[in-house]
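Here the complex is missing one protein chain, while the rest keep their positions.
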Amino acid sequence: MKSYREEIWFNCKKRIDFICITEQVGEILKKSEIKEGLCLVNSMHISSSVFINDNESGLHKDFEKWLEKLAPYEPISQYRHNDTGEDNADSHLKRTIMGREVVVAITKGELDFGLWEEIFYGEFDGLRKKRVLVKIIGE
Amino acid sequence: MKSYREEIWFNCKKRIDFICITEQVGEILKKSEIKEGLCLVNSMHISSSVFINDNESGLHKDFEKWLEKLAPYEPISQYRHNDTGEDNADSHLKRTIMGREVVVAITKGELDFGLWEEIFYGEFDGLRKKRVLVKIIGE
Partner (left out) sequence: MKSYREEIWFNCKKRIDFICITEQVGEILKKSEIKEGLCLVNSMHISSSVFINDNESGLHKDFEKWLEKLAPYEPISQYRHNDTGEDNADSHLKRTIMGREVVVAITKGELDFGLWEEIFYGEFDGLRKKRVLVKIIGE
């Protein structure tokens, strides 16, 4: 069994952002030389996500508006987490909806995806350096 | 390390549906001849889900009503994704709540499940052909 590990770093200029990382994960997969196996891609932070969905800008606007409705940023005082001096309780909730990680099958050296599947980094508390872990195991 | 891959196809006659696929995944596991490992089961589409919960028809009605409350289909015009001519933005949101994938432990050649765990395909934009990927790695 082989394994390979690499990080992808981000520094989003917006508080909330969605960044397509399919190509970067595919390049890491090539470097791994793994042909059959599983690829874990996870945020290493608790206020951001990795998820799979459509690379369509209208949908990303829908996600942002929808998450704001389900887990609003304001009023900041509604969250006990923000009593610690933080203002990012909502980002922990938003990330929970969108998910921490994806696991992708590797088949014949490729990400084994359906037609519209793309991997995204979802940032909910940006303006600082953050990273995603890619861990691949297989043969 | 061994690996095995198979697809399960669907053509739901309803827009929203939940289909138990535990038995089909178990049959694929037998064909794989893998005794210890991990089994990934994921939707290959971005408007449907794979998830684990209870095989109880009342609960499935609750899921459908609850998802409609959290991510309503109508009005279609509330979603920017639907400006592309689609009407399925809500199905992308519903699938996000229910999840894209599950990872199941394989132990002694069986799906290593608790008493009530069953795997479901959750369709949120049916009336067309769709598929689920089963990828098993192990020994």
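For reference, chains read A and B in written order, and residue numbers begin at 1 within each chain.
One rule holds in what follows: contacts are C-beta pairs under 8 Å (C-beta built on N, C-alpha and C of every residue); 3 or more make two chains touch, one makes a residue touch a chain.
Keep in mind that this is a model prediction, so the values were computed, not measured.
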item	value
Missing-chain contacts mapped onto subunit B	1, 36-38, 51-54, 56-59, 61-63, 66, 70, 97-99, 102-105, 107, 112-117, 137-139
Chain not shown, touching residues in subunit A	1, 3, 5, 38, 40, 42-46, 70-71, 79-84, 89, 92-93, 95-97, 99-101, 103, 131, 133, 135, 137
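What we mean here is this: only the chains that are shown with their structure count from here on.
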item	value
Centroid distance [mean C-alpha coordinates] between subunit B and subunit A, Å	20
